[in-house]
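Removed from the display is one protein chain of the complex; every other protein chain stays in position.
Letters A, B, C and D mark the chains in the order given here, with residues in each chain numbered from 1 onward.
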Amino acid sequence: MSRALASPSLAVQRGILGAVLLIACWEGLARGLHLPAYVLPAVSDILVGLWSKRAILIDAAGYTLLEALVGYGLGCLIGIGLAVAIALAPALRAAILPLATAINSVPVVGYSPLILLWFGIGVSSKIVMVAMAVSFTVLLSMLAGLDRVDRRAVDLMKSFGASRFGVLWRLRLPTALPLLLAGMRVSTVRSVIVAIVTEMLGAQGGLGWVIYQAVLQIDFVQVWSAIFVASAASLAFFGLIGFLERKLLFWT
Amino acid sequence: PAAEPQKASLRLKWLPQAQFAGFYVAAAKGYYKAEGIDLTINPGGPNLLTENLVATGADTFGLSGGTDSVFAARDKGLPIVCIGVSHQITPFIFVTRKDGPVKTLQDFKGKTVTTWFTGANHVLNGMLAKEGVKADEVKIQPQQVSVTPFVDGNVDVITATYYNEFYTIQSRMPKDSLKTFVAEDYGITFPRDTLIVAEATAKEKPELVKAFLRASLKGWKDAFADPKGAVDTVMAAAPTLDRAQQEFMLTEVKRLMTAGAAAKNGMFWIDADAVKTAHDFFLKYGVISKPLDLVAAYDASFIQSVPLADRLP
Amino acid sequence: MAMPDWLRKLIRLLLGLAIAAVIWEGAVLLFGIRPYYLPRLSTILMSIAATPRAYVDGFLRTLAETLIGFAAGGAFGVFIGIAFFRVRALREMVFPIFVVSQTIPVIAFGALVVLWFGNTLLAKAIIAFYLTFFPVTVNTLLGLETVDPKQVDLMRSFGASNRQLLLRLQLPTALPQIFVALRLAASLSLVGAIVGEWFGDTTGLGVLLLQAMFTENVVAIWATLLAAALLGTGFYAVVAAVERRLVFWNAEQ
Amino acid sequence: MQAARLPNPGPTTEAPQAQPKPEPLLEMRAVSKTFGAVAALSGLQANIAPGEFVTVVGPSGCGKSTLFNIVAGLEEPDAGGILRFEGKSCHAADLLGRVSFMPQRDLLFPWRNVVDNAILALEVEGMPRDQARAKALKMLPEFGLAGFEKQYPNQLSGGMRQRVALMRTFLFERDLMLLDEPFGALDALTRAMMQRWLLDVWQKYRRTILFITHDVDEAIFLGDRVLVMTARPGSVKLEQVVDLPRPRRPEIVTSPEFIRLKRTLLDAIEEESMKSFQSSIAQEKSQ
Partner (left out) sequence: MQAARLPNPGPTTEAPQAQPKPEPLLEMRAVSKTFGAVAALSGLQANIAPGEFVTVVGPSGCGKSTLFNIVAGLEEPDAGGILRFEGKSCHAADLLGRVSFMPQRDLLFPWRNVVDNAILALEVEGMPRDQARAKALKMLPEFGLAGFEKQYPNQLSGGMRQRVALMRTFLFERDLMLLDEPFGALDALTRAMMQRWLLDVWQKYRRTILFITHDVDEAIFLGDRVLVMTARPGSVKLEQVVDLPRPRRPEIVTSPEFIRLKRTLLDAIEEESMKSFQSSIAQEKSQ
């Protein structure tokens, strides 16, 4: 309710205000202290650089977004699937959770040599890495959401003769939705990051690849341009899921 | 030497390994201390740019990527100076299977070649150009960490340093089943592992720089004299390393450090001709945007201040 | 009563591990998997036993970084979540910036991190912190927003101040959600610590991992992965245990 | 019990006989239930004949809701208890989906509006949504909810929420209905109307009803039989057959038979309530 009531335009205005303040500080700092580009380039320089390299950056962003989106979708499916499996067969919990935690407690980059080895240097290894990172977050959020259900409400559903699946579909999933969506929202930014980081370890294209090249050429304006593009993409992605969240969670 | 040891740090281009044995030996044996330097050796890592850290003053000395990265840094206006060159010749080679389809550089056409885009790609392009092969005729791909794709036959040609990947490949394929392409055979030399300091350091603390070089050279001489001991010292810093590989690495590194002009002029010699060749090469291929003042970028005065006898291995 | 239950769980855990170990070892032997893809477990364990100090030191160092980053990230995340909840204008101004901050790959800025924080333990802890605080912020905010407005009304009718409302109602209600994020943060802070160690450090699991990766020492890669997994699962288990104690009323399973 | 004057009382047929039938629909023997240290039920015994309307009264906390949970199949009684449904011995869990159960708290789903909450059970049974909605919409006025079909639970008053829960139970058509204080939050008239309506439904469809209430008037007015439960641990203290003729007029509450029954029941309940308070106090003292 409260969300619907808040004037969106005001929120947007404030968001823009925050961004403007930040950029002004940044610009002032870089210009005022005459920071060299390899410490912190000025925003204006970055924007100029961004414009001049726009073709390359757009290509790279498309490449990275493809990896991130596919990996994200896959990760969500896996995470939700595992959570649902656990909800339907609680015996699986003891098997899946520790394994998932163990796998997830190693940084994804740690697997990169193995993943790159197994899936090659192309798009598929990035997708696998993103899916791994996303699926765990989604699994945890979803499980927490599923467990949050009121036991009496479960009892009520059972008394209607609802199967495990019926309880899941009509009661536990809606209850879990707020937490699931929060997890999915957090995962959006991670998916882009993981794609970029993996690209930096070996890729044929993408923003991470651009950043990697730029670092080697000590071209920090280009590094920051790529980061700007990545941020914009993540932000859009984050906003999209946030929008979906507000649509789906009308009752909160 | 001053009564109070002066704090300084050396930023390596990578993690501790025999490639840097001399510095570790010098530190372990107290050579830096004897010169009045309290030296910390900081390892490198992926996406850590030694030039950057030295330019900003985070580290005093740096063992940076090579002539290529020094050029790039100077080109971008980073105030660093090269005070010595470690590997006098190109430290990497291009490896293929002896019984495979690739016999000459001409055969690279249409084949899958993996390489690092950290400078090795330029060397590859240069070699291909010399033979009249256009770069887009070859499937050049970024090389990943593992050599397994090559061993499995998914890649026709792989890039390898003498001291690391080449060892790994040999541990999995007999050496005589491999064929190598060496840059020098095509008139390209690509000196790497450059010692750098900030311009300010070079100007304001020349004695510190000289002292550092003296101590380091002593360390390297000791390392070559007693390779086993040197590997022990390195492995004390990184115990999980593979000893056999480290010993192999030290042997190869010695070869690279004492090759070319160093045989006559001693280690860390700055071979002005090699530097000029590399510079012109990069200029030609557009890796650097404008001609650089090589005298300002490569200051041989520091290394020359050390008596030749102390430089010869 | 408690003792046998505790013991039974432990035995079950050990049994599970033993079975997993046997399957691993057996599968490698049976299917003749090449060691570059998957080495035998026994080989890995032996390599750890060969240089135990390196792994123990690395483990402890990484643990310290993880703990500091986690504690700081958790506390900051909850604090900022509350601040955002309380001050809508602040949230609308700063939250997008937080999102943006999360889109920046730290790994691209190794040099900057070293520049700003040096090669200190603090630098790694800060990276761990950076990866940790965001999910905690998001979930804290979410948890605080799910409070039953009728319960808020009740507290307000008692004349509760905002602080009391927060401590006695809103935080307890949000606690289950916060813990979901904290469990996630347990894993993320470890990731941060390990990645942080890639910026030119001498000890830590991240250093070992990097070293093994680039010398293509597959056995050492797996050894480090196992150590990291142990650290991560252990830490996660501790957080989960604390959660079970604190969020007892929510326990469905 | 207030007199209820309905807008349209509707035809009411003769009530079924309240005498115990040879074959009870539900049979419980020696049913006990313990929660940790708290014994909620102990050695409860009761038979419910098909088509019978049985009301249950007893002190607060004596185990009435626990009894319902068992009959709804949600809790298993402690070992030793015997349950028989439709002549066959069974576990509590076998009863899931075979009785329609209205819990004491409304348990409406916040993401479903009034209609969709009401059709929950129908959906579970597999009825297409549109059909279920159409069915529910027709019943809304009867429950005093017309015009509120699109509201969400947080926009309803307490009594309205309860009526939605009640409607949800009615739409789940089963032979045995368990109603746990369904009219607790209703005002006098709505309550009276709902009572009449419930009797109509019961007589028309011959469903068997078990009905918990705190209102002795209600218990007598509705029931063929009133079960009075003892203080915790609960068991049946008294089974009072209500031999008032049906259809019962609202005025019946002032009849001498009614008053006599009420007196008997109140005495029994009072005795038990006193016990439960005294045991509370004794417990307090002994600590």
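One rule holds for everything that comes next: a residue touches a chain if its C-beta (ideal position, glycine included) is under 8 Å from a C-beta of that chain, and two chains touch if they have at least 3 such contacts.
All values reported here derive from a predicted model rather than from experimental measurement.
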### Listed residues D:72, D:160 or D:242, member touching the removed chain
D:160
### Message
If I consider the whole complex, including the chain that's not displayed, which of D:128, D:147 or D:245 touches that chain?
### Response
D:147
### Message
Tell me which of D:186, D:227 or D:252 is the one touching the absent chain.
### Response
D:186
### Residue of D:39, D:236 or D:266 in touch with the missing chain, whole complex considered
D:266
### Task
Quickly run down the residues of subunit C that touch the omitted chain.
148, 150-151, 153-160, 164, 168-169, 172, 175, 247-250
## Note on the structure
Omitted-chain footprint on subunit D covers residues 2-3, 5, 7, 35, 38, 57-61, 64-65, 104-105, 140-141, 144-147, 155-160, 163, 180-181, 184-191, 193, 214-216, 266, 269-270, 273-274, 276-278, 280-281, 283-284, 287
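In this section, only the chains that are shown with their structure count from here on.
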### Summary
Chains adjacent to subunit A and to subunit C under the stated definition are B
### Query
So which one's got more C-beta contacts, A-B or B-C?
B-C
## Note on the structure
Whole-angstrom distance, CA centroid of subunit A to CA centroid of subunit B, is 38
### Where subunit B and subunit C are represented by their mean Cα positions, the distance between them in whole Å
38
### Contacts with two or more other chains, residues of subunit D listed in rising order
154
### Query
Which positions in subunit A touch two or more other chains at once?
38-39, 112-113, 117, 200, 215, 252
